[in-house]
Every structure is written in C-alpha cells, then in structure tokens.
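Removed from the display is one protein chain of the complex; every other protein chain stays in position.
This part shows chain A:
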Amino acid sequence: MSGRNRVIALVAVLLAALIGAGGYVWNVRKSQAETLASAPPVDQGGDLQSLRTQPHIVFRSNALGETYGRVAVVPLSAPNGPRAFTPASCERVYATSADTICLSAQRGLVTTYQSRLLDAGWNEARELPLTGLPSRARLSRDGSLVATTTFVYGDSYANPGQFSTRTVVTRTDGEVVGDIEKFKLVVDGKVITASDKNLWGVTFADDNDRFFATAASGGKTWLVEGSLQARTVTSIRGDVECPSLSPDKTRIAFKKHGDLPAGKWRLAVYNLRTGTEIELAETRSIDDQAEWLDDSTILYGLSHNTDGSASSDVWKVPADGSGKPEVLISDAWSPAVVR
C-alpha cells in the first residue's frame, strides 16, 4: 500500500470510530433526556416535622426528575402515597427517630464519598470517616452507634489485594470504635487470619455491644456475632450475607447464595432460637441488606430497568415464607423504618 493510501485508510478508520462511538453516546444521551422529560412528576406532600412524630419510613427517592436521589419520608400508614422531601441527597440512608446516617457521593474527576450524620432538622451534625464506595449503613436502635460498609479499591483492578470491604463502627458522638475487619475472627473455633478476610453488613443488637455481620474468606461467607468490647467476631453459621435483626431480636433476615449462579442471592430468615431457616417467597435475586417493617414483614430494594434508566423499588414480603412479594414504595431505595 502506498504511503498516501495508508493515510487515507487511517483517516477512514478514525472517522468511522469517531462517528460510530460519538453517535452511540449522543444517542444514549438523547434517550436519557427523553426519559427524564417524560417522567411523571412525583407526588409530594406531608409535613416533615409532623411525620417525625409518627411511625414513618425514610428512604432515598429514585423517581426521575429534580428530586432524584433526595431522601424522602412517608408515613407508615400510607407508604405509596405522597412523599415529603428532605434537603439531603444520599446514596444510602438509614435513620432512627433522632439521627440519620447519609452516605453520599461527590462525583468529579475523582469521585469521593462522604458519611454524614444528620440531625432532626436534616442538617449535617457531624462528618464521619469514610473510605471507598458506600455499600451499607446502619444505626443502632438508640442511635448511639453507626456502622458503614464501603468497597475499597484502587484505580487499577490488576493487583491482587487491592479490593476489599471496609466496615467501620463509630459512635455518633464521633469516637471511632474501630474497623471490625481488625477484630479477631473465629470460624468454627479456629482463628481466621487469611489476607482475603472481609467483613460487611452490620446489624446492631440493643445492648450497644453485640452486633451481627457477614464475614468472608476463601470464597465462603458466614453469619458472625461480634462484641465491640471484646473486639471479636465469631461464626454462627455459613452462607449468610447482610444480616438484619428482627425488632423482637429472635430472627435474622439475610441473603444467601446457596447453589445459585455467581452474583445471585435469595432472601431467607434464620431463627436464632430454633436454628431453623426459612426461604422467603421472593425468588428473584436480591442484593440488599433487608429491613424489618415489623416482626412479620421484610423490606428490601430491587432494581428495575425501564427505557435504559435504572431505578429501584422497595418491596415487602412476609417473613414466614408465605404470601408473595409486593411493591411497598415505587422508585425508592435504602428504606429505614422508624417507629
């Protein structure tokens, strides 16, 4: 091929690449804008102040439009009715009657994430340490302890050891209790020190010392019970991720992998007294830390994909394996039930 023809061929490839890729991106942008424009307005209503005084659900509203990503509140009596919007925007949110923990992202050249405690007026009361990509957040019942889980990773995924979770427990007054990954992990009586050890998804008991969480090492996961004072975590049973303790403290809702394909889970409830496990009527794969609506109903987020834009709904399903799943709040994520 002559030099001239080579240049012509390169210009042709360049143009094809430019037009092809540019056109693709432009098309995606256009369809995203259309989806946004045609989104029905969210039903807003309710008074934040008075909602605080009655049982309510705090969640991240995913309805498209200006309020996308904002934290909203609905009364427990009308979960799918009008929602009252708070000024806060969070990727993950959890709340008690006094405090709210909000994990948020600041997108930019380097996306950074923040963990903020919000006071009763939804204003920032304190910033807590946070590293990595927000994954889970929980407060203890009385609001004195907070646990956050993040995925920690570097820019390159080519180095072993660069990816892990980090789960930090902090007192809401700002004192850091510690990274529970550094606690002593005991599985079936043996201390685990493997480098791939990860812990995530904390749920607190009521005494402000005990907690439950997920531990993983060597491709296995366990439900662990931990003590903040003793700085230990001990395995209770295998194949449990993201536990959530029921209000009456007798059962744990969790997601299990079982013999499902990689990256799929299903919801189950484990009875701490009897040691029995019930799989719930929800058969789709759930990747969320479940929340208890009351002692007989489980809430969880499930994503849906319509017109190329991803959103999610909050679903409910009976905790005893009966019934069938129903949408509780549409276009919502990260529910916290406050009574």
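Here, a contact is a pair of C-beta atoms (placed from the backbone, for glycine too) under 8 Å apart; a residue touches a chain by one contact, two chains touch by 3 or more; residues count from 1.
As a working rule, contacts and distances are computed from a predicted model.
Enquirer: I want to check something: the complex is missing a chain, and I'd like its UniProt protein name from "Fatty acid desaturase", "MFS transporter", "Binding-protein-dependent transport systems inner membrane component" or "Glycine cleavage system H protein".
Expert: UniProt lists the chain left out of the view as "MFS transporter".
Enquirer: I'm checking contacts with the chain that's been left out. Which of A:L14, A:A78 or A:A120 qualifies?
Expert: With A:L14, A:A78 or A:A120 as choices, the missing chain is touched by A:L14.
Enquirer: Among A:S38, A:T53, A:S77 or A:T193, choose the residue that contacts the chain missing from this document, as touch is defined above.
Expert: A:T193
Enquirer: Determine and list the chain A residues touching the chain excluded from the picture.
Expert: Interface with the chain not displayed, on the chain A side: 1, 6, 9-10, 13-14, 17-18, 20-21, 24-25, 28-29, 32, 107-112, 129, 131-133, 135, 151-165, 193-198, 200, 216, 219, 221, 241, 257, 261-263, 285, 287, 308-310.
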